[in-house]
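Below you will find the structure I want to go over with you.
Only one protein chain is missing from this complex, and each of the others stays in its spot.
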Amino acid sequence: MIIAGRHLKEYFPVKGVRGAYVRAVDDVSIDVHEGEIVGLVGESGSGKSTLGRLLVRLLDPTAGDVLFNIPDSELREYDDALERNDKQMVKKISSKYSILRLKGSRLKMFRREVGIVFQDPYSSLDPRMSIADIIAEPMIETGLYKRAEALERAEELLEEVQLPRDFAYRYPHELSGGQRQRVAIARGIATNPKFVVLDEPTSALDVSVQAEILVLLRELREKHNMAMLFITHNISVVSYMADRIYVMYAGKLLEYGPKTQVIRSPRHPYTQALISAVPEVGREMRRVVLKGDVPNLVMPPAGCRFHPRCPVAVAECGWDSGEVSEAINRLIEARYAELSGKLSVKPKGPLALEVRGISAQQLKQIVDAESESTKALKAIYSIKDAGDHVEVSLAAPREPRLVPVGPGHAAACILLEGKEGK
Amino acid sequence: MYYIPTLIGLTVMVFAILHAGGPYKLIAPYINPRLSGPARQEQIQMLIQKFHLNQPIYVQYFYWLWALLHGNLGYTTTPIFSGPATEALAIFFPNTAVLAIFAGVLMWIIGIPLGTWSAVRKDKPDDVAIRVFSYTLYGMPIYLLAVVLIIIFAVYLKLLPISGVVNPELTVGLSWYVNGISYPTHVLIIDAIIHGDWKLALNAFEHLILPAFTLALAAMAGVINILRASMIEVLDQDYVRFARSKGLPEGVVTKKHARPTAMFPVYTNFAYTVAGMLSGVVVVESVFDYPGIGYWLTQSMLGNDMGGIMAGTLIFGLIFVTTSLALDILFAIKDPRIRLG
Amino acid sequence: MSKEESIVKIRDLRLSYYTRRGVYHALNGVDLDIMRGEVLGVAGESGCGKSTLGLTIMGLLPRNAAIENGEVMVDGFDVVRPLREYFRRSKGKFKPTKNDDVLKKLHKAMMNIRGVKVSMVFQEPMTTLNPVMPVGYQIAEVLLQHNVSLLAKRRLARAKATREDMKAILGYLRGNDMASMMDYIKSRRLEGIEDQVMAYWRRRDLHDLVKEIRILSLCCDAVNPMLRPGLSYAARTNRLPSAPVLRQLVRHELVKEGYRKAAEYLGLLGMPEPEKVVKMYPHELSGGMRQRVVIATAMINNPELVILDEPTSALDVTIQAQILDLLKDLKQETKAAYMFISHDLSLLYQVSDRIAIMYAGKVVEVGPKDSVFKEPKHPYTQMLLEAVPTLEPHELKGIRGEVPDLRNPPKGCMFHPRCPFAMPICREKEPPTVDVGSGHKVACWLYAGGGEKK
Partner (left out) sequence: MARRGGLGGFWNEERKLSLQVFLSNKPAVVGLVIVLIYIADALIVQFAPWLLGLKNPYALTPNYINPIPQPPSWKYPLGTTYPGVNLLTAIIKAIRVDLGLSVAVVLPGAGLGIVIGIIATYIGGWVDDLLMRITDIFFSVPYLVLAIAVGYVLGRDITSMIIALIIVWWPLYARYTRSVTLQVRELTFIEAARAAGASNAKIMFRHILPNALPPVLVQMSMDLGTVMLVISALAFIGFLPVSNFPELGYLTTLGLNYINTAPWTILFPGIVIVIFAVSVYLLGMGLMDVINPRRRSSL
């Protein structure tokens, strides 16, 4: 395995609010094999860029570990040890392969083995450096070459990304967006790394340029056999580029698997909706339109983070009393106007509600009738009369685990867990 | 919210200025010059005792601060006033406040429309004229501006008085105006109105016009330039274009859509404007012999009067810090992005 | 297609930006029609002039934009005439400041076209909305400018309507008898109430009972008697009264009414809790909600043409799907024409009736959607389609070379330096636009008989 992230978490403190964190990446594990292209898909705020930066140690994770160039057998041992909670073993393997404790020259060696290409070709190149200096920087800084040699090699690299050699002594502002991105790629692969992170490398470019860059990247992979993590929000691009795909949502990993599996038979409802929303020439769309917005990552939804928007959510998906009481209120307003004003709902703890102004039976009827249209009601598992009010209790939420659904294909949805369990 | 630490820092700085010259300089004004020999030494020892100058420096600071909090700012001896510095403040501060507020209002009501107009008419003759005007103001030393205004309005046109706060002949025999100090508020215009002397009030107002305009014009250049630049930027924004696409009249687009956001750089730079204006006060008051704290401070400087310099520095600092705090709060209220964010 | 069917008619439009580093030829002879009620997709890569085209129709050009030739007729009004005339008058000494004066006059002349007949939705919902104004006001503003009488009528109708009136109207609604309802409203002189009634009646997310309760509660909303004459004046003349204090008071009342209408309209567009949203500021809303607000602002006056300049490019895929759904609904409900500008061909395939492909300031191919996508004629269109990645991967091919520098545009066909089929004539002469059948037109020498056929 060229790179393996294990239970990575990245919490950014919220400025000015003590104890509040943006949970950009929350317990994500990811594997990249030698020479393969892994696509990482997600919408804005899904944490995909943060994850990419964690893997090349541009950020230090709040928790978790990143193992670099670890033989598969030892990785298996490591995973077993993690499961057994065998701290000594974990520590032993980690000390050998983890990138998190690297310092000084060993860190530089690691930097030589990895590269990164950023999204915006305009701000990712230092405007005061010539193209040659920009490309040479990683070679010089990681001690691969001396300056003169590095400049020489920079020109070769320009050729490799299909730019004329005499661009070497130009400055970034003289280049078009596509040309700059080629320069950025040349810098990313300058030290001949084994693993390159491509953070939305084409989303600022036109389709015709994008196509050229994508073709170029595939060629480079063939030629140098480097592994790539291709981060993007564009599923069609990933489907062209990647061997395997990871899908992230709100800081969590929801599904991963071989490209054809994930694209043709997505198992997670989010992936299904995402793929259905991709417009294509020559195919009238049958979209699954998700309601609502991406959740706030300071206080993400409990259980499965996707549940508030999920079209097939069930009882244990993570509904809390706040969500359910809001749903009941909205329902009353929208459909049971005769009750509005009379009925009052009060959350009582995270998993219980106190409803007044309605009998238990009446409420039961409403819940039964509406639970298909208002998914939050599915969380209600008991409605009991308690004198002057009705006690409603909710099913305990379950954190979805990644469940294997095919060879190398897994999805984190409790619906799948159920099937597997029975 | 750095108001309190900054204030403490301000007192520390003034204390440092006071004590940087060593204890002897500090007590020099209190020594009886006719004493000599052992008697003189004895008095020095006594004064050192009295001012706690033999204690560690931080203890001295707290003694000093304690005195400060009890309104003890020392004594001042200048040609325009001798006595406790607090009393000097009571007399001079109201005058400065009236001048500065009047000038601030003038600057605002002239500068903002000029800046807006200049941006809307970018590169056209009127814009060029406004820019030449504001650049000239920007490069003009404030005393020169004052002198030019005096030459034009007082010397040639003879419309306005040159200096002072009032024509002396109008004050002869007034019971509430003694030694150049009016009672009860110490602001001549207000006091004249209180005592029903409209002629005097008008005369005092005439005396206020030139200094206030000088200050206002000097501070205006910055406001015009900043507003023009930010307005030009804002006029290019999508939401201004969107407002136009709604078919709104141009006046509504510029005044209602563009200007409120274009003002934010003016607000954030307002501390610099205030600092410039308060520095201007010092010069303007001395050019016009206007009895405010700036004039007093200049007199103290010329007479090496410790009490005046210390009190003046402190009060100017206090005014500045308080004003910027107040403006910060005010402008934060105006920006929903801050208010709700 | 007959001529009166087109809402916008653009003929040989040539537009240049005068910059300090030279003249940038942004549009080089655009011919295009937008028919009433259709969705015209305009596709092209960055710098092809598609946004400039949209802005030209709105008359929202920057001061350094010179109209060198051509006309843009919007419902019979030639938007670019004064600019073109200024350019002719200037005889090579084009001055942006003078052009700006012409533009200011144009703004005035177009006040009753923009926001009424034609409106526009921009790409970035964050920068399109004024950050320091509640969104409700930004929607209401359009009505306050152009449709004061509607607001005044709405307000007066609510004051006048009795519970019995509302019950009667509900009766007609239940019976789906709109004609009789309108007759009733006219006879009771309650014009303006139907706008509010329908806003609830057409809501899909509300229970019928709730709709009925809300409609019933529209009655008996007494209005300050001092304001009544002012409001009647506004309802009659579509202008605010000119008496100073009264004007302010009436305006204030109508702003409130504007918020109400804005909330109703946002509700129709599927915005949750619209009454709260109208009081919020743009930064409190998510990208999708903001774009809904922008669309509401553009649509609230029922314009005949809406220009959508990349309305979903800044949004996430799932939010983009929501907005597309919304636009689809709006298309069914209104008779407006849409000009949908985008760089995303697949997206345009989903939404358009016709497609125009632009390259370097020219429409190189235009025609019905299926015809253009299934049988692209222009080499540029063909290559562009091959460059689009799809879910079912195919070999991607980019287009070699760079977009031409429009400060020194190539002679002849702009695409010839990148075109694999380029012929000698392509380097010499601009290709004419030829019809290759059923309204499918292409500007390429391959079809104009300039060389051997492909």
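Letters A, B and C name the chains as they come in the text, with residue numbers starting at 1 for each one.
We take it that contacts are C-beta pairs under 8 Å (C-beta built on N, C-alpha and C of every residue); 3 or more make two chains touch, one makes a residue touch a chain.
All of these numbers come straight from a predicted model, not from anything done at the bench.
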> Taking the entire complex into account, which one of A:Thr50, A:Ser94 or A:Ser124 touches the absent chain?
Replying inline: A:Ser124
>> For the chain not shown, which residue from B:Ala28, B:Ala97, B:Ile110 or B:Met140 touches it across the whole complex?
In response: B:Met140
> Which one, A:Thr142, A:Thr202 or A:Thr374, makes contact with the chain that was left out?
Replying inline: A:Thr142
>> Among A:Arg23, A:Arg112 or A:Arg153, which one touches the chain that has been omitted from the display?
In response: A:Arg112
>> What does the interface between subunit B and the hidden chain look like in terms of residue numbers?
In response: 2, 5-7, 9-10, 12-14, 17, 20-21, 135-136, 138-144, 147-148, 150-151, 155, 271, 275-276, 278-280, 282-283, 286, 297-298, 301-302, 304, 306, 309-310, 312-313, 316-317, 320-321
> Which residues does subunit A use to touch the chain missing from this display?
Replying inline: 53, 56, 58, 107-108, 111-112, 114-116, 118-120, 123-128, 137-138, 141-142, 166, 169-171, 173-174, 184, 187
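The criterion applied here is as follows: only the chains that are shown with their structure count from here on.
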>> Centroid from C-alpha atoms only, then distance subunit B to subunit C, rounded to Å. What do you get?
In response: 53
> CA centre of subunit A versus CA centre of subunit C: separation in Å?
Replying inline: 35
> Hey, how far is the Cα centre of subunit A from the one of subunit B, in Å?
Replying inline: 56
> Which residues of subunit A are in contact with two or more other chains?
Replying inline: none
> Out of subunit C, which residues touch more than one other chain, so two or more?
Replying inline: none
> What residues of subunit A sit close enough to touch subunit C in their complex?
Replying inline: 43-44, 176, 178-179, 206-215, 233-237, 239-240, 263, 273-275, 277-282, 284-285, 287, 289-291, 293-294, 309, 333-338
>> Under the stated contact criterion, what part of subunit C meets subunit A in this complex?
In response: 45-46, 205-207, 209-210, 213, 286, 288-289, 316-322, 324-325, 343-347, 349-350, 373-374, 383-393, 396-400, 402-403
> Which subunit C residues qualify as touching subunit B in the complex?
Replying inline: 55, 58, 60, 62, 96-97, 100, 104, 107-108, 110-116, 119-120, 122, 124, 127-133, 141-142, 145-146, 281, 283-284, 294, 297-298
